[in-house]
Structures are given as C-alpha cells and as structure tokens.
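Dropping a structure here in structure tokens format, bear with me for questions.
Only one protein chain is missing from this complex, and each of the others stays in its spot.
On to chain A.
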Amino acid sequence: MTTIQRKKSNPIAHLTHEDIEQIGIELDAIRDEVMASRGEKDAAYIRRVIAWQRGLELGSRGVLLFSLFPPAWLIGTAGLSVAKILENMEVGHNILHGQWDWMRDPKIHSTKWEWDHASPAEQWKHSHNELHHTYTNVVGRDNDLGYGIMRVDEDQKWHPAHLGQPFYNFLNACFFEYGIAAYDLELGRNLATKERRQNPKFKAALKAVRRKIGKQVLKDYVVHPALSGPSFLHTIAANATANLVRNLWSHSVIMCGHFPTGVETFEKTSIEGETRGEWYLRQMLGSANISGSKAMHLMTGNLSHQIEHHLFPDMPSNRYKEIAPKIQDLFQRYGLSYVSGPLPKQVASAWYKVFRLALPNRGEAAIRRPVEKKAPAVSTRWRRAQPQVPASAHLGSAALGTPAPVALSAE
C-alpha cells in the first residue's frame, strides 16, 4: 500500500467533510446502543470463558504429567495450546483493552490483569492501546506497521537490510511473545545510545520484562517438567510446542489485522487536528477482518472483527459480531471497502506483502507523489460532532473543532 494521501486515486475523495462527521455520528450511535445494553449476560460470558480457559489449562497440564505416553502428550499439548491462545487473545488482550472494566470487578480489570506473555501488561498497554490504537496505520507514528523490523508500506524507506525481512518475519512468528516484549521496550531505539541504555525508566522496564520472562520460563520449562518426574523432557517439549503454536497462531491473526491487500495507510501530516469522524474513518480503512466460524472468532479473541475492534476498542468482544452487519452497511452506503477474507487468504496476502516489499519500489509505486500539507492544529478526537445541528446553532460548529480543509480527501 501507499499512504492514502499519495495515492493516484484516493478511495475517500468522494466524501465531504460533512459526510465524514456524519459517519462519526452514526458510529457513536451504534456504540452507545451496545454500551448501554451491557449487562449480566456479558458478565457471565467473560467469566465463563475465563473459567473454561483455566479449567482447560489445569486439565492439560494434569494430562502432561504423564507426557511420556504419546496419547497423553498429544492431548495435553493440544489442550495447552488452545488454553494459551484463549488466555492471550479472548481473555488477556480484551481485558487489557478495558473491555470489561465496566463490571467494576477488580479481578477482571485492565488496571489489575496480568497475562501469560513475555511482555508485562503495563508496557503492552502503552504501546498497543495508546500508540497503535490511536495512531493506527499512520506511517512514522504506528510502529505496528512492520514492528520496526520490516517494511510493509511503499512509503517506508527501503534499506538493503529489508532483503532479509521474510526471514525476520518467520523468526518473529516463532518467538512472537518475545518479539512483542522487545517491541514494547522499544529495544532497537533504547539500546542505540549509551544515554538511552542508562535511562532509569528503560532499566526499570527491562527489569520488569526480565522478571516476567523468568517466571514464565521457570513455570513452563522447570517446575512443570519437574513435577512430571520421568516425563520431564517430554513435558518440556510439550510446553515448548504449545508456546510455539500460540506464537504462530497469534502472529498470523495479528498480521491479518492491518497488512492484507486493500488496507490503507496514512501520512503523518494527515492527522494534524484530526476530528472524531476522521479518526473513525482512518480506523475503518486501516483494518481488515477474518471471516469464519464461531470457533474462529473465539480463537482469534474476536480480532477476526478487527474493523469493529478498531472502531470501538473498549467494547466487549462478544458484541462485535452483532454490530458487524451495521458496520458493513455503513461502509457500503459511504462507498468504502470493507476488507475481509478467510484466514488462509489473508495470511497469504500479508506474507506476499512482506516478500514484495523486501525489494525496493518499482514501476508506479516508485514515483513518490507529493502530499498536501495540513495546518498544525490540536486534535479533538474525544469531542463528538453534534447530530443535525442547524447552521445557526453556535455550539455545533464550535464542537466540530477547526473547520480545516478536508485533508483526507486531498485529491
């Protein structure tokens, strides 16, 4: 992809400023309806998933105490893999997004939760919730575009090191949880100079990660195998396999969120003074869904509804499915493309991009089109546009923030 601002035919050129704010108003209405109807059933859902996940993990680890026997190894490893995937995706990721904070249960709260992952919850929440979800797909602002080790957009500068990126991506997939931990630490940047290495904040973060990894490793590769007695080595192999399966799976699902063909990226300057409507539109264009069964949605932690998740990151994940048709309808009415496809197709599409962009731009893509500059302004993403305000109403126009030219529809 090329950022939307440098594209020859801009996919949102047909939208006026009013259209974009209207999209925001409609999305706010969808959000309000669901958020106001959260209740007992939703609370029971997340508690049930947590209980099942814990039961499955405990059961699988129990079976693995006898992993010397091949059937026990197979069943235990499969169960533990599923349990670890559920724990990271439907449970951990979504709780850390604050999707269940409304229950006011301190045991299931974004400020208290810790997950089975190399990256401590606190650090992940900063890089994911705050940076990635606010600056989604903005080249130079959203490091999820290639995780700082790959080039996944034509507008990211090519370097000979990118020739190796299919290999880096494969390695990252295998050790994904450690990759994320390194990414959350901004290891590349923070190890670069002595000053940054000595920064007490960075050192404290590094210590937290080391402690976290230490505990995880002790659990999976020392304590649990030791309890298995004669099955010691088999349990080590089983736990390593479960971690590998979880890493490969979550890496694949997450690649499908923003890398497949059809997903748009944005220029850094385009988000100056961004309104709520513009932010929503960027989320709509910057994400892709995975189609599939109920089981697929559960195992992806409902990141199969990536578009809905990016519009409303704090909406309980079990509700994305019900709003998806409304969101799709909105895309259609405003002439936008809702990117979605089955997992194998989306994974292939993402990998194709990793291979293609390992090489420098060629042909059309090599021509860098100029970007129209937008005047610097303060973003007012939290402020809602007022629905259907007559032109004379003073509050309405003020609430929309700066009546800047619509930078997104530059062409």
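Keep this in mind: a contact is a pair of C-beta atoms (placed from the backbone, for glycine too) under 8 Å apart; a residue touches a chain by one contact, two chains touch by 3 or more; residues count from 1.
In the analysis below, contacts and distances are computed from a predicted model.
K.L.:
There's a gap in the complex where one chain should be. From "Ferredoxin reductase", "Peptide ABC transporter", "Quaternary amine transport ATP-binding protein" or "Carbamoyl phosphate synthase large chain", what does UniProt name that chain?
P.N.:
"Ferredoxin reductase"
K.L.:
Have a look at A:His162, A:Arg276, A:Arg319 or A:Lys374 and name the one touching the chain we're not showing.
P.N.:
Answer from the full complex: A:Arg276 touches the omitted chain.
K.L.:
Per the definition of touch given earlier, which of A:Asp42, A:Asp142 or A:Glu308 contacts the omitted chain?
P.N.:
A:Asp42
K.L.:
Residues on chain A that touch the omitted chain in the whole complex?
P.N.:
28, 31-32, 35-36, 38-44, 51, 54, 58, 61, 97-98, 101-105, 107, 109-111, 114-117, 125-126, 129-130, 133-134, 212, 215-216, 218-219, 223-224, 227, 276, 279, 313-314, 379, 381-384
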